[in-house]
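With one protein chain held back, the other chains of the complex are shown just where they sit.
By written order: A and B. Residues from 1 in each chain.
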Amino acid sequence: MAQDFRIPGRGRVDRTKPIAFTFNGRTVEGYEGDTLASALLASGIRLMGRSFKYHRPRGVLTHGADEPNALFQVDRGPGRADPNNRATVVEAVAGLKVSSQNHWPSLEHDIGQVNDLVAPVLTAGFYYKTFMWPRSFWDKLYEPAIRAAAGLGVAPDAPDADRYVHRNTHCDVLVVGAGPAGLAAALAASEAGKRVILADEQAEMGGSLLADLTATIDGKTASAFVAYALKTLAGRANATLLNRTTAFGYYNHNHVVLTERVTDHLAAPDAKLPRERLWQVRAKEVVLATGAHERPLGFADNDRPGIMLAESVRTYVNRYGVAPGRRIVFATNGASAYRAAADAKAAGLDVTLVDLRPEAEIGPERALLSGNELLAGHTVVGSTGGKAVTGLIVAPLSAGRVGARRTLACDCVGMSGGWTPAVHLFSQSRGKLTFRTEIDAFVPGSSVQAERSAGACKGTYDLAGILAEGWTAGAEAAGVPSTRAFAAAPATPTGFRAARVLPTDADPKKVRAFLDFQNDVTAKDIGLAVREGFESVEHVKRYTTNGMATDQGKTSNMAALGLVSEILAKDIPQVGTTTFRPPYTPVTFGAIVGTARGETFDPIRTAPVHEWAAKQGAKFENVALWRRAWYFPKPGEDMHAAVARECRAVRESVGLLDASTLGKIEVMGPDAAEFMNRMYPNGWTKLEPGKCRYGLMLKEDGFILDDGIVARMAPDRFHVTTSTSGAPRVMAHMEDYLQTEWPDLDVFLTSITEQWGVIAVQGPRAREVIAPFVSGIDLSPEAFPQMAVREGEILGVPTRLMRVSFTGELGFEINVPADFTQAVWEALFAYGQRFGITPYGTEAMHVLRAERGFIIVGQETDGTVTPDDVGLSGMISKAKKDFVGKRSLARPDMARADRKQLVGLLSADGRTVLEEGAQIVADTQQALPMKMLGHVTSSYLSPTLNHPIALAVISGGRARMGETLFVTTPAGFTAVKVVAPVFLDPEGKRVEGLVEGGVHA
Amino acid sequence: MLLVPCPYCGPRPEVEFRCGGEAHIARPADPDALDDAAWAEYLFARTSPKGVHAERWLHAHGCGRWFNALRNTVSDAFITTYEMGEPRPDITGGR
Partner (left out) sequence: MPEPVAIHARRAPILAPSASSAVRVLPAADRFVLQMKAPRGAVLPSAAGGFDLSGPLNSVRGRPERFAARLGPGEWLLVCPEGEGTATEPAIASDLAGRFFSLVAVGHRNAAFLLSGPHAADILNAGIALDLSDTAFPPGSATRTLLGKTEVVLVRVGEAFRLECWRSFAPYVHAFLQDAAREFA
């Protein structure tokens, strides 16, 4: 497609580097340096999308981040499709496939535009008013229909093929925005030697200077000044320049987050580069130089393709060398549009300027245009055209009266309703805004964080002032205040007369003057909302959706606010402004997620025998961040068969479990026993070195926090174990008391969870399996009884060997320094083959302990369970005056007879395996809601007993032994008998290895 | 993300810390001497002022020390930090 609207000899695009992309399937040509918008305009394409609600044809309104209309689906290949990209900021790259959105079957012929015909009913609050009744219509009719119509663009359905990274960085001064103010600030701050980061959202730094062909700064052209400034900054090692980088969030304590688009502008990016980089910046000082957004004008049909902002016309002409039209009418209430018109004229385009202000109000900008190019004291009452503007309807104003209409034929309109400083980041920093009536705008007032604003974002619009302000801000931020005057010529035309909706002779009820172009909110909608009682600007916003689209109202918020204030006859500061929240512009999920996906989503902690287990075909389960072997299926076995086999092996011969994930804490110091006495309900003073004890840990509220075996290694040294997931919690709990309540105790804690690998060898042949490898420890039952701990060696490496059992069988837990675990495991496994040694996983461990009636914290307990509730009141020392949780256990509620107590359940039919979490009732015929007595906490088919077993907590459970109760099932209820929560070996004889009928009896 | 001034390490990012709630609530020396209401008060009752608040903080992923801080809950500004066991500083001097 020919670039008929490219202006020869103008613009910063690189004409030696032509590129081509496709738009809705058509090939569009442009040059490196173009945005999608500028390239499309160069080819005469004005129609770029359909509006959200009315499906009105729309073209580009702006030239930057504030664009509400030209939103494209951008397709960079599989897994790289992305909706709602602003055509004004996406760089034109060879091979890109882009398409417009929100139309069917095509952009030119869109069925959805019937909405525009019924617009009179689609007013503010339409949804709230219309879809109220009948209620039954909501689920089947209204909601599906609304959902189908809602949303813009097509969400990608393939995983994102790109890579994103994060980077934390620090600087003395962060300058946001590299227009004249930002450049001056960065020059000043970096000259002082401070670490400076200058970030700008555009491909090229320079901001408004890139579109300025007339200004000179200190004798240099604007373009030359930009080049000089960037070269100077690039030569300073203490300055970092980040282009294509948007500061989108300003958080606490000068934490500013930027997103850098690293590769989107490259046709064939290096595979090692991430697509985007999220910068987490901690700045000592921040300079905001974020510029200002131009306001559209409110008049009927102000949204036709070809109607855009005046400064955008100027930017397309000067920066991109593109004529957005050949006959351009500028409509304005202020000075800056004169510069745009003059520049368009200088490019050989036909211009007319319509100014709302009477001749006498117009300032020196008047000199930029000749007499026949200016219509002063005129209002705009409408436009003509369909998919492109063909004329602007204007009328003279005299003493508030609208005179005779006339239509100015044109193919482009450049409108300017004044300027709105971009105070978004300042507002996010919690700074307070103040309203300056003379410029009709909110500007930064008092700061809360270490930041300062400079330039247009502070309401300063003349170039010399902007540069001086930027310099001062940069120097002050660097802590070396200085000023510098910049000679900028000619004087910048500034000033405008605030106008909300332009005066019209039409029936205001029929005029659709768009304020929010993306959400199709008109001035009429705002009026309706206020009449209906929505006077708070926050309410008006939500009722009309003004400013709630992806552009967040950059071009519309002030217009809506001004209108509300006008209707209510209140000053703007009294009406207030809506809150600015991050992000300033849309941010990809990829940038936020960064590396946190795939194997780096979360740490996957693996135990020392993990690789071995994986090779054996183990299935794994997640326990906190750990991945533990769950069961070890043999070929053809399902989980049930594998677990049954593993359980039988432990009961009849011997099994091996990797228990390394258990938390372990070394408690050391002369006051260690006293500390243990205070932390645990049991007594520790009398526990001899070489002995172990079961420890139940309570929180101060008396409920069970964790449990585990504690071994006393020496008078001043305890080896405390915790549950796998409780390890960090217990360590933090202990450390908190130690540091903040009892700093006088001479005790230190060290986490040794990962220092020691743990192999549980369980079963009647456990002793025989380990014996050949252990040295320095007498393993005989007499010398090494149950609940003893010994230090010695196994396979020549140090071990803390404990004789403990979580299965009910004779068993040992071999602690060895973690890196030796695999070697010890493999030796035991090889040697144990003669006994049929069987590795078992966490599922078998759960079944085995449940058969024996041992609780698991977090399964039988839920943070509201006391020791007595689970039948462990015997753990509580009567002799101790105090321990954590003691006083709470004395509360009357803790001793109530109807507390939920741990019991066993047996299915009456001998077959049904109950569901864990199932509710328990006494009478299935009682009225709803039924009284629930408790719930099932653990349930398994016991391979040893060959029938189902379950543990449950039931109100007054211990007094219900032998009762029949009912447990919910997916189909209804099943009857159960309440029994003691021990199903096997209640006397605890098996830990001695004396198994009746077993191979080792 | 806050920048928390650890009294031992200096300003460090919030992710390294854990906030432990209101400070200066000492565990009673003799819990048995408290009636149920007083014990419940100790266990559960906490103030949540709008303005300056004394809080416990743990530099969990740093020096590992607990300390106290005065933080303005409105502005998130840390006014001062001090070691465990020290009394709450008097900041009536206009800070």
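Assume a residue touches a chain if its C-beta (ideal position, glycine included) is under 8 Å from a C-beta of that chain, and two chains touch if they have at least 3 such contacts.
What you are looking at is a predicted structure, and each value in this text was computed from that prediction instead of being measured.
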item	value
Residue of A:H109, A:K140, A:K231 or A:K272 in touch with the missing chain, whole complex considered	A:K272
Residue in contact with the excluded chain [from A:D746, A:D778 or A:D893]	A:D746
Hidden partner chain, touching residue among A:R12, A:R80, A:K97 or A:H166	A:H166
Residue of A:A20, A:A614 or A:V797 touching the missing chain in the full complex	A:V797
Contact footprint on subunit A, counting only the chain that is left out	163, 165-170, 195, 272-274, 280, 282, 595-596, 599-600, 602-608, 626, 666, 668-670, 746, 748, 750-757, 768, 771-773, 775, 794-797, 816-824, 827, 831
Residue ranges of subunit B at the interface with the undisplayed chain	1, 8-9, 12-13, 15-16, 61-65, 83
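Criterion: only the chains that are shown with their structure count from here on.
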item	value
Contacting residues of subunit A [partner subunit B, same complex]	251-255, 280, 282, 430, 448, 700-701, 732, 735-736, 739-741, 743, 881-882, 886-888, 890-892
Residue numbers on subunit B that touch subunit A, as the complex places them	1-3, 13, 18, 20, 26-27, 30-32, 34, 36, 39, 43, 56, 58, 60, 64-66, 75-76, 84-85
